[in-house]
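Here the complex is missing one protein chain, while the rest keep their positions.
Here is chain A:
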Amino acid sequence: MTEPSYLRDTVLPQLPPPLVDRGIIKWIRENLFSGVLNTFLTLAGLAAVWWLLAASLPWFLHGVWDANSLGECRSIIAAEFGEGAQGACWAMLRERWHQFIFGFYPPEAYWRVGLAFVLLFVALAPVLFTEVPRLLLWGTVIYPALGYWLLWGGSIWGPVVAMAGFGLLALVFKLLRPLLGVPVAGGLGFVAAVLWWLFAQGPVAGLLAGVMPVGLVPVESDRFGGFLLSIVIGVTSIAASLPLGILLALGRRSDMFLVKTLSVAFIEFIRGVPLITMLFTASLLLQYFLPPGTSFDLILRVDILVTIFAAAYLAEVVRGGMAALPRGQYEAADALGLDYWSAERLIILPQALKISIPSIVSTFISLFKDTTLVSFVGLLDPLKGISTIVRADMAWKGVYWEPYLFVGAVFFVLCFSMSRYSMYLERKLKTDHK
């Protein structure tokens, strides 16, 4: 045997793939120019983006922040970028931003709105994130009264005594549940709370205010506007419509004829009516139903009807989640000997709600955006109400895109956060079979 003239003793190092088959070029070839059709679509897409940017970018780049009127904006743009140049007049926002955010809320009380907004997140944290200490849930419980007091002002005892009504409800419920069961105990608790609000609320609050006057300067509802109004209506109706919607969904699936019929009638009636109709009902019709002279706050009226509207939609969303559960889950709950409320609370609802998270959050997002419709009943929503006011000023008449873009951007931030949270929640609760 002769020695081979050459023996490789090490493996050759791998060569990098050819230039066209690696890195960004490969990605582009595979994803953007893989065929005739794909190439064409890529070029068309690029052309569309180019066209959009070419049309809008100069307008954004020419934006003016420092001017006192639209005319001044125009002359600054003309001076800097030549005659006929178009540009955004953001100066309008610099002068009027506070109206878009707070409406006509008194400026010396803006801190109250800010504080209420920050506390809102403190109150929401234990609900949204299970890592937060459970003790903070008590903060969530008292937040409605606290937020109301901060925003509307007045004596602190009104909201406190109103919250005591809920405390009474909880107490009656807790004492009577072992004897009478969930529905009757809940009903009696509700009756007790209503009696409290009707007859004890005024005298007790008055007495306490007399003994220990603590209060903020009251702010009338007609000072509310802009995003303050949208968020107040959005948050309260979101918070109130979820429990109401779950109750309606349970009612619709109930075996009891009356409960089922009433729930179905309520849901179908409300879902069959446009939101604008509900708003007009709130602003116009209720005035006739109520005794003359009672002036029932318009924001409250609108809030109640928006809540009812959202609850009807949520009821159907939650019912869809329940319908998606296999029958075995219900049977297993029965086999464990759980009663109806325990079964719903421990087995059915946690799963049904998890399934419905995307739809529930979609409903919330669209509800929040729908709060701009209150401009039709003369409330000052940020999109139309405040924009109209700003444009009515001779200095800013003719400003068109700027308010819309600003309001749209703020709405996007808020709605996008809600959407990201729902995806986080879905991932966290994901227990399905991989």
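One rule holds in what follows: contacts are C-beta pairs under 8 Å (C-beta built on N, C-alpha and C of every residue); 3 or more make two chains touch, one makes a residue touch a chain; residues count from 1.
The criterion applied here is as follows: contacts and distances are computed from a predicted model.
Trainee: So one subunit is absent here. Using its UniProt record, which name fits best from "Cationic amino acid ABC transporter, periplasmic binding protein", "3-isopropylmalate dehydratase small subunit", "succinate dehydrogenase" or "Prokaryotic ubiquitin-like protein Pup"?
Mentor: "Cationic amino acid ABC transporter, periplasmic binding protein"
Trainee: With the full complex in mind, choose from A:177, A:223 or A:369 the residue touching the hidden chain.
Mentor: For the chain that is not drawn, the touching residue is A:223.
Trainee: With the missing chain put back, one of A:104, A:173, A:196 or A:227 would touch it. Which one?
Mentor: With A:104, A:173, A:196 or A:227 as choices, the missing chain is touched by A:104.
Trainee: Out of A:96, A:112, A:252 or A:319, which residue would touch the omitted chain in the full complex?
Mentor: A:96
Trainee: May I ask which residue of A:170, A:184 or A:284 touches the chain that does not appear here?
Mentor: That would be A:284, which touches the missing chain.
Trainee: Against the chain that's been left off, what residues of chain A make contact? List them.
Mentor: Per the touch rule, chain A residues meeting the hidden chain are 70-71, 74, 95-96, 99, 103-104, 220, 222-223, 280, 283-284, 287-288, 292-293, 295, 375-378, 380, 385, 387-394, 397-398, 400.
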